[in-house]
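Every protein chain of the complex appears in place save one, which is left out.
Let's look at chain A:
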Amino acid sequence: MNVPELEYLDNPMLEKLEQEMLSLSIKENADVLGQFFLDCADLVMHDFVVSRSRAATVFYFQGLTDTMQLEMQVIRPLTTREAESGELDSFEGVVISNKKTVESYGDAVRSILTGRSLLLIDGIKGGLSLCLTKFEARSVEEPQSESVVRGPREGFTETLSTNTSLLRRRIRSSTMKIQSFELGRYSKTIIDLIYIEGIARDEIVQQITDRLLAVDIDGILESAMVEEAIEDSTFSPFPQIQATERPDVAVAALLEGRIVILTENTPIALIAPTTLASLMQSPEDYYQRFWIGTTIRWLRYLFFFIALLAPSVYVAILTFHQEMVPTTLLLRVAQSREEIPFPALLEALIMEVIFEALREAGIRLPKQVGSAVSIVGALVIGQAAIQAGLVSAPMVMVVAITGISSFMMPQYPASIALRLLRFPIMILSGMFGIFGLMLSLLLIITHLCTLHSFGIPYLSPFSPLRPTEWKDSLIRAPIKFMKQRPGTYVGKNKMRQSVYAKTRE
């Protein structure tokens, strides 16, 4: 596919210049680069003299370069260098390890834009691009959205090199491969595709590479944009790529044969392929004893359904199937609903919408105001609403339980799907009772059956059935017993471990 270069649409001359080689004359070079960076106030062009005989210029962007190092390691040695014959025609004397020569104007411009410094010396062909990049960045902090009681406290940051180093520190093997891509016509964001050779399946790596290469977009601001560009079904409410802030989660995924995609300028890494079962796992399942890991996982499955269905079941039963409830319980509920002016469906819809609004307001507002919102909100959907006789007390409980259960999902994107799907189910069950409820559930299951994430069925290992992998989806078996990597994702290297040392006599 031939993508038209739209970046220089207003100035086609620059596009032509991009292809040309840097000339020997530093004046001409500076002129051409000046055209590219016309009106770029943050570009610094520093002229100096090498060995008291030749003109030289260094280009860099303010705030992206370690000026101290530039001066000490590059400019000073070059200016004080004794001019001996032969040495003048090379960049000798520059003591920076990460450097490369650039030949064309295009390369020169791009290297400056990535934050490197470009050194040009009169009479030397080409330029030297030096990695002296240094900028203000957040340090490694505890991940906000996935906290654990036991487990590492490090989270990814916005800096790509920090993020890759976090992974390298955890996998000290040369088989961990990192492929780099550049996405975004203007933003030129670096995307790193990370996988472990042999464990990851080649065709999945190939598939992701192909899809990444096909992306043509203005800019990438967050990994969510990468996700949306390469995911399989855009219109599904379910996330088909897992997102995480935690390096340990990313490494666990790598060791299962999945692929991690790191995006520059965001702390959120992507993990593909993803299944529904993997969205129900929390890192802490593996850091606690397996009993509690398994139990909590079951609790999560249970609350998955409660978050999806609780208000709908309540509405369906109250509207159509009162006989399903034991008489005494039914009487209590009926008593509390006696003065309520709305039908159960409307009552549930109002409450759920208010709850969603409160939740959204609580997230977006500044922290100080947020607490005020929650106090008012608790009153609105709580005691006051009941006392005013607008909402029944059992309904408040149902809404509260639903709210709490959607917070039980270890991964935020998964709970978004539940929040959204709740409403159509509620409306169908309000209209058709259990029939509507079942129908919507069946449609959702059908939808899940149609979903794929990079060729992997979304409901795996439940459908297609892989009972051996239930060890890590239905339960969390002791790590000793999970000798094989999950066959859903894995490539050639299937065994995870050999036999443990005997711990018992």
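Annotations for the structure displayed:
Methods note: a residue touches a chain if its C-beta (ideal position, glycine included) is under 8 Å from a C-beta of that chain, and two chains touch if they have at least 3 such contacts; residues count from 1.
FYI, contacts and distances are computed from a predicted model.
The complex includes a chain that is not drawn, and of the options "Threonine/serine exporter", "PepSY domain-containing protein", "Spore germination protein KB" or "Iron complex transport system permease protein" the UniProt name matching it is "Spore germination protein KB". Only one of A:14, A:443 or A:474 touches the absent chain when the whole complex is considered: A:443. Contact with the chain that does not appear here is found for just one residue of A:184, A:311, A:433 or A:486, A:433.
The missing chain, though absent from the display, is touched by one residue of A:238, A:286 or A:320; that residue is A:320.
By the touch definition given at the top, chain A reaches the unshown chain through residues 320-321, 323-324, 326, 432-435, 437-439, 442-443, 445-447, 449-450, 457, 459, 462-465.
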